[in-house]
Structure formats: C-alpha cells, structure tokens
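Below you'll find the structure I mean.
Missing here: one protein chain of the complex. Every other protein chain is in place.
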Amino acid sequence: MTASLTVGLIGAGYMGRAHAIAFHGVGVTFGPQYAVRCLSLADHSADSAKASARALGFEGAAASWQDVVRNPAVELVDICAPNYLHREMALAALAQGKHVYCEKPLATTLVEAREVAHAAQRSGARCFIGFNYICNPLLQFAREMIAAGELGQIVSVRGRYFEDYLSDARSPFTWRCERRLAGAGALADLGSHLINLIHFLLGPIARVSAVLKTTHSERVDPSSGLARTVENEDTAHVLIELESGVRGSLEISRIASGYKCGLAAEIVGTAGSIQFDQERMNELRFYSAGSVSGRRGFTTILAGPEHPDYAAFCPAPGHGLGVNDLKVIEVRNIVRAVRENGVAWPDFAEGVRVQEVMEAIEVSAHSGTWVEVDGGPLS
Amino acid sequence: MTASLTVGLIGAGYMGRAHAIAFHGVGVTFGPQYAVRCLSLADHSADSAKASARALGFEGAAASWQDVVRNPAVELVDICAPNYLHREMALAALAQGKHVYCEKPLATTLVEAREVAHAAQRSGARCFIGFNYICNPLLQFAREMIAAGELGQIVSVRGRYFEDYLSDARSPFTWRCERRLAGAGALADLGSHLINLIHFLLGPIARVSAVLKTTHSERVDPSSGLARTVENEDTAHVLIELESGVRGSLEISRIASGYKCGLAAEIVGTAGSIQFDQERMNELRFYSAGSVSGRRGFTTILAGPEHPDYAAFCPAPGHGLGVNDLKVIEVRNIVRAVRENGVAWPDFAEGVRVQEVMEAIEVSAHSGTWVEVDGGPLS
Amino acid sequence: MTASLTVGLIGAGYMGRAHAIAFHGVGVTFGPQYAVRCLSLADHSADSAKASARALGFEGAAASWQDVVRNPAVELVDICAPNYLHREMALAALAQGKHVYCEKPLATTLVEAREVAHAAQRSGARCFIGFNYICNPLLQFAREMIAAGELGQIVSVRGRYFEDYLSDARSPFTWRCERRLAGAGALADLGSHLINLIHFLLGPIARVSAVLKTTHSERVDPSSGLARTVENEDTAHVLIELESGVRGSLEISRIASGYKCGLAAEIVGTAGSIQFDQERMNELRFYSAGSVSGRRGFTTILAGPEHPDYAAFCPAPGHGLGVNDLKVIEVRNIVRAVRENGVAWPDFAEGVRVQEVMEAIEVSAHSGTWVEVDGGPLS
Partner (left out) sequence: MTASLTVGLIGAGYMGRAHAIAFHGVGVTFGPQYAVRCLSLADHSADSAKASARALGFEGAAASWQDVVRNPAVELVDICAPNYLHREMALAALAQGKHVYCEKPLATTLVEAREVAHAAQRSGARCFIGFNYICNPLLQFAREMIAAGELGQIVSVRGRYFEDYLSDARSPFTWRCERRLAGAGALADLGSHLINLIHFLLGPIARVSAVLKTTHSERVDPSSGLARTVENEDTAHVLIELESGVRGSLEISRIASGYKCGLAAEIVGTAGSIQFDQERMNELRFYSAGSVSGRRGFTTILAGPEHPDYAAFCPAPGHGLGVNDLKVIEVRNIVRAVRENGVAWPDFAEGVRVQEVMEAIEVSAHSGTWVEVDGGPLS
C-alpha cells in the first residue's frame, strides 16, 4: 500500500489551523488511502513554527518556509501564508517539483496569478486552490440537479457573499485594507469564493457590469494611532452574464451588518429553483414545478447520505456537517488527485479564472461599462 | 358630518374586485370618516357591469366607462381597466374634475404617463396610483427605522420581485405578452411595484445598468393556435444607484419557478440590516449591531399594534394581516387625502417616476451602458 | 333572490368589531347570496351602541341586548358580549326563534354550556360557535390530506397555543383572571381553539392526563390598587388520546413570552407529517415519505387558489390572507347553513364537546389521573 501523502504547511494562522484539522481527519473519515502525514510546518518565525507544529500535530518544525519547500520528504506544499507571499512560495515549491495546495487568492494581482498558473502548467504538478465551500455535499448535489435539467432553463442566478467583520467604522486598519498585502478587498476575500461557486454550479462568467465602493474610506492604523486610507473596496455590486448566456447578479460586502458567513446562491429556472445559504449549510431549498397541485412549495432538503460525500461523516441523515468537514472533503479531493494522478478542481487555472473575473469587475467599475472576462487559455 | 366618498369603478376583473373588497371594508376598519360609497360600476359590457355591480355591492351599473366618468355624483373614479385604456380614462376623469385612483401602470408608455400626470397636476385633483404593497405596516415601520438611522450607513439594497405565472413555456400568449396592450412585461407588471418599494424605503433611483431577456420568445396564441412572438421581457436584472448614492440591484421575473409573490427587499447597513418578503408579509427580519454579545442575530418581528395601521385590523399582535388589508390601508390613504385635502403617496408623479426608471432600464438594456433616470420636475 | 341575512350584534369590543368587518366583507368576497345586512347593534350602554353602530356600519342601535333579541327583523343573533353573559343571551335568542352565532366559549361552565346546546337542539335553529382559525384554507386542506391517508398512520399530534398577553407579573388583574366572568383561564381563552383544531383535523379527544398552573398567582386589581388572587390557570400541559387511538399532547399558556398567536399543530405520521403555526398562517409545512431520494424534506406550501376558499380572496397564489379573512369564511359558512338549511361546524354540540374536554382537563389536573371526556350525546 502507498504511504500517506506527506505535507509541509506554511502558515499556522486561521487557515493553517483549519487545514491541519482536516489533515488529521481525512484518513479516519475517508479511509487510510487518503491519509495525510503532517510532516513539517513553517511559520513567520522558527519559534512560532515550533509551537505551532506541536499544537497542530506536525512531526517537525522548519526554520523557514524555504526549508519546507526544499524538504525532499515533503510531497505537497500547503500555502496558508499571507496573500502577498503566495506567488513567491508557489513558484519556489513548483521549482522543487512539489504539488501545491494554495489558499486563495493565488496572488494579489492577475499578472502574478497567471505567472503561477503557467509555472504549475509547465511543472506537471497537481495544484489546488482552497475554495472549500463548493465541497458541500448539498452544493455538489445542486450541481448535479442543475446539470440534469431539473430546473429547466435557468432564468436567473443571484450570488451574494456578505460578512460584517469590518462593518464598524472603528475597526482598525489591517493588512486586509492594504492593496499591496491583500490585493482587492471584499472582492478578493469573499467575492473569490462566490465567483468560484457560480463557476462550479453554472460554468464560467463571461461579462460583467460592476460598481465598487469603500464606505469606510479611512480607518485608524493601530501602529500609529492615525487615520489611514483604506486602499480597497468594502462592497461590490455586479451584473453578470455567463458563457451559457445565463444572467444574474453578485453582491459582495465585508461591512454587511448581521451577516456572518452569508455566502448565498439563488438559482432560478423555468421548471424549478434552488436556494442555498452557507449560514444554513446543511439545507438546500428546492422547488420543483412538477410537484402535485396544492402541495407545491420550496422543500428544505437536509444533507444526508444520499448526497455526495456525506456518508463518510455520518451514516444518518440530518445530523449536520460543519465548515471544517468541507476542508476534509477538499483534502480528500487533493490526495485522490495526487495519488491517483487524477484531476481535482478548483485547480490553479480556476484560480486565475476567478481572478480574471475580479479584474473585469474592477475594470468595469472604473470604466462604467460592460467588460469581457479574459478567459483565453493559459499558454 | 361629511358624507361617504362616492366611487365609480371601471373594471371588475382581478384588481377591480380587490378594490371593491377594500371599499366595503375601509369604513368599518378605519372609521366612518373614511367610509366609501360604492356608487357605480362599469365593465367591458353593460351586462357584465350589471352582474359585477351586484356581485361587488355597487349601487348601480353604468352602460359604459364614460358614463361613470360623467356621473356628477361620482367623486373618485377608480380605474382597474386594461393597461392600454388607463391614459384615456384618466384624462377623461380629470377633465370632469374627478379625483382619480388608477391601478398601475399609469399608461403603457412614458410619454403617455407624463401626459396623464401633467393633466392631473393642472386639474388640482387628488390622484393616486395603486402600489398597495408599501402600505404594509411593517414596511411603513421599516421606512421609519431606516430614516431614523437604525441601520447606520446603507451598504446595499437588493430588490427582487419574482413570480412564476408564465414560467411554463406552454402557457398561452395573453395580453400581457403584447406591447400595445401591456407596455413592458415583467418590468411593468412586477418591476413597477419593486421600484416603488425602493423609492418608498430609500428615495429615488438615479441611474441604472440593466439587461432584459425573453426566455420564452414565442407562445401559442389560443385564438389562432399558432405561435406568436412575445413582445416584452420575461426577466430583468438591474444595477441601481439611488440619488442618495446607495447602490444595489433589482431582479424581476415572471417565469421564476417557485415564487408566488416574491417581492423581497434586503437593506443592508453598517449598523443593522432589514429583510422583507411579501410571501411572509407579516414578518420583518431585523438585525441590530447594538445587541448584546452572544445574543445578536436577525430578529423576526411579527406585525402588531406597535406598527403603523395594524391596530385598525386587530388589537392583538401576530395575528396576521392579508394582502387585501393592504388595499384597505391604501383606500384609507386616498379618502383621507381627498377629504382632508391632504397628501397621499404614491401619486401620479410617482407613477411617472416609476415609469422613468422602467424606461431607463429598457434604454440601458439596449445600449449596454449606464443610463440616468430622467427625473426632471413635471412642468 | 333571497334577501341578505339580517344580523343583530351584541357587543362591540375586540370580537364584535372583527365580526362586523367580516359581515361587511362576506358578500363582496363570496357573492351576494352570502351577503349579510348589519341591522342592529347593542352594547353595554345605549350611547355606546349608537357610537358603535355608526363606527361599525350598522343600520340601527338597540337600547339593550334584549331589544336585539326581540327584534323581529333580526334573523341571526351574534353574541360577542362578555363570556359570563353568553348563556343568558343565547337562551333568550333561541327562545325568540333566532339563529345564534356565539363567540366561544358557549358558557363559563360545562353545565351551562350543555343547557344552551340542549336549547339549541330543541329549537331547530342553526347555531354556531366562533372558532375561526379552522377556517384557514390550509387547515381545511390539511384535514383533507389527513383524511385521504397522505400521512399514513398517525404517530403523534402536538397542539400548542401560546400567547404572552399576561406574561408580565405586573399586568393588572382583569376579568380574564376571575372565574365567574371568564370561566377557565388560558384553557378557555386559548385552549378551546386548540381543542377545536384537534377535533377538526383528527376527531374527538377521548381521554386526558393534565396539569395546570397559575404562575402569577396574584395580580394588582387596578380598581383597588391591592393584590388579588388570580382564580384560573395560566398554563396547561395535557396528554391526550383521541377516540381514534391517536396520542399526543397539548400545551397552552397565556404567559409564554414571545408568542403572539402561537397556535400550532404538528401531525406526525408514518408516511408524512404536517406542521402549522398561526403566526405563519399562509404556510403549511408538509413532508411526504414518497418523495424522490435526495429531494425529501418538509415543503413549505403557500396558500393559494388550489386550497379551499382561498380564491374568493385572491386569484393569485402566495399573496397572503389575514386573520380577518378567516372570519369572512366563518360567516360565509354560517350564512350558507342558514340559507341553504345545511350544516355548519363548529356548532353548539362542538362547543359543548370542547368544554367537556376542558372540564376533563381540570378534573385530571385535580385528581392526578387520566380522565375520560364525557362525550355522550346531547339528549
């Protein structure tokens, strides 16, 4: 039997920790053929790496991220470092022949994202970007229903991702507000997930018309105590047209009071409709026009073993998965792709495609016109 | 004491009947000072008028709509006839010095709507357009909350009005599909309510970027048995910017499977948010960022006597109003304006304004650009 | 054509007003054959009667309730007076050969309720008791679904009627707290509706095991400023067994914080289940075990024209009825029964049956044992 996939993790913050939880859970959940060996961990300092390696169950700590990348025993490099470092780390890992698992975004600019994706393409390595929400059994199921035509012709798609982590004007300036470190604002942090979700369910976005706004244009920098200009947007409103011709809208904000993980999709068709909200991630609301008269309405489907990947967590329906379970599914997809030399999605090409949509949105907001998404092949 | 306001009703279809129910209920609900006397009714034929007058409790039937308009005993002419007749009837009623209560739309084109509104302005009569949904006690309350700043700065507004009455491609061609008779499609039938709702809650829409689509481009004309081209849109997607600078989106469709009266608004602010859906018209969901830690979340407020106009229907909270009750409030507003020479809204100027937004949407959809709403004063 | 049914109303408070609204609406809603003529109104004083007659659109005011009962032009006497007067008024009306429409309860004790029902039986008059909630189109539909076996074998019924109008211990002592005036407490005010609802959906209750509690045992009498003992229960918990063998529970309280009109039923079967809550009176939640795998779940059915009596209010689905519309259906039932010499339910026999269940609950709470409901035939 093949040995467990060896992983080197770079970054032990919010996402690094979530990845670590998934690494420890994937083998027992999906079977030992998908088990991961937590080999080495790097963080912003060697001391921090040591503490985190212990906390997150890694066998060793690396003095630097370069050590992880160069470690011959590491098969998969997992990048959970700050956004502005993604490009450099990914290129280095690819240069060492590693498979790469990179948290979104691929880079802070489209040019750099394309550079990374090209490098991945040349290397032949398996490369993945961490859009975990689409791993939800109910979203996988929704995708199947749409593909099977259960909604008829698609009339409208509405995507919305609202959170409120910066809704208070008194929240301090952070790296998220700085273009160089974060790239775009809500668009990068939240919108990228939403764009990927639309791609997953309905295929590529082709054109956009958008507006962007920074409501809280200054925030106090805690290091100086002075007001500092926020360099990226709080909110985006976008009309979209997909390659399939389907139209709809996206709403994205990081200052939307009351929304904690408000990633929602509403897919409306002539024969049925679907509603999903991550805040009720174990429910899919589904309407079928074919139901019996007097008994029609939206049905609240609870996730259960009839839906893809649920049964690995629990044999009984309706018991509830959590957001960390989505990462377990994602990691299983990755291990499966690496070990079985198969395909996993979202790959770096999708990471680029998402960033192309983000750039089209920014261009449209600036020009006030419809803008085509540049989706030419990577070459 | 002043006698009851005398009404002449033109049209005894769906809306005529709903108005009649409200006329009979307004006095007993809001008090005899707002009572209405159902004097005369006209329909498409004299025979139909007689039957309808009896069915709807009118004292007399008129041989023609002209007879209603010319009847000196009639104070208020209520126009519930087909859309393409609104203009002519309204002008005739105004020429006779009547107050006018006209179902939306004011006319099938913007030019004609302006003509009617100008005539109303010159006449000095009280003129009202039937956008009843905004009479909901909870929407009145929401408007007050927004105006009082309870949501902080507004981040986003999303309006949606979906129904599915034409979602089936096999539904026959009707007058609703014909430009001359109906004007616009979903935009006129549903969108006009939605635009009015946005105006009511947040003020005028200033600019739009839109797309329109007719998914079922042909339907069988039952009179001929042949396919006939549908002349107006099934679906609209719109980005909006209000005069206040607030941005958001509108989604409108008459082929949205599963939605029966899906008029919904989501107003998101930095300090709070509001959600409303007509399908749960007795509920307002409200989030306040000022709530106590650990206890924050969207509160489902049930309509009750603390909210405007509810107590007239029921002294106990949460017992539930219905859509016909909204018409009773609307009629009370009209009688109050006429009898007390006061103001009621939406008036014909708002009717024009709504139609201006609709036209801007159509122009934008054609040009692919942002379009300003022409909101110059009527003069 | 038959003339409109003439009604004399006794009592112009909360319920009297609700009845008056329904009287004015029934003809225009259901057709002139069901129209009601509001002939005469009595209240606690002649002056009050005059004011109320004018406010509620009655042709005349009576100096006393006796005058209403003796008025030869009155066909139907409608009793909305305080509970403790129901018996005397109903007996007097029956003695005059009137049909009687009595708000619940029929009387403040079972003995008196039986006396009234016997008198009704002897008189041959049509007699109705005002349990309006069961007129809901969705509850009528639910009853049909249950009768048709769509739920399979019934496993459990849970009835709950919670309100919070007395939840505050500082709310003053009112007539509702006094045994002589009100009879039982929450059991009479709320529980009677709930019992009737169970009877309507599933047939008679046969046995009960119950506990009662008065949490706020004293309240300040506003007339004296002194504490006064509350003489009836705030809350009831009941196990029930129906004649059909179905088991379940009832929960009833007038001090249940947060519940405004919390009349709810949950009927669980082996092949399907139904949930209803009056606070969402336009929704019925329905599960069918026969649905397609992966798509099973509770469906939220919105009231629409496919459901009994809805279309009279609105031809379009999902637009929403209100609680006053339920009274309109109730009045239509009554007029139909009187005019067509047919049957309407709930009649006085059901009024007695409900009171028998209430008495059995009180006996059970006192004895701590299961108690049979005495449902012998009225004779």
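Think of it as A, B and C in the order they're written, each chain with its own count starting at 1.
What we mean here is this: a contact is a pair of C-beta atoms (placed from the backbone, for glycine too) under 8 Å apart; a residue touches a chain by one contact, two chains touch by 3 or more.
Bear in mind that the values here come from a model prediction, so they are computed numbers and not experimental data.
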| item | value |
| --- | --- |
| Absent-chain contact - pick from A:L321, A:V338 or A:I361 | A:L321 |
| Residue of C:L85, C:V155 or C:A206 touching the missing chain in the full complex | C:V155 |
| Of C:V211, C:A316 or C:V363, the residue in touch with the unshown chain | C:V211 |
| Footprint left on chain B by the chain that the document does not show | 141, 286, 288, 291, 293-302, 304, 306-307 |
| Where the unshown chain meets chain A, residue by residue | 14, 17-18, 20-21, 24-25, 27-29, 31-32, 35, 54-57, 163, 165, 259-262, 278-283, 302, 304, 313-325 |
| For chain C, residues in touch with the removed chain | 151-153, 155-156, 158, 160, 162, 164, 167-169, 209-211, 213, 215-216, 234-235, 237-239, 241, 247-249, 251, 253, 255-259, 268-273, 287, 289, 296-298, 368-370 |
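The rule is short, and it goes like this: only the chains that are shown with their structure count from here on.
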| item | value |
| --- | --- |
| Centre-most chain, if every chain is reduced to its averaged C-alpha atoms | B |
| Whole-Å gap between the CA centroids of chain A and chain C | 54 |
| Approximate Å spacing (C-alpha centroids) for the pair chain B, chain C | 35 |
| Chain centre separation in whole Å, for chain B relative to chain A (CA means) | 42 |
| Residues within chain C bordering two or more other chains | 302, 304 |
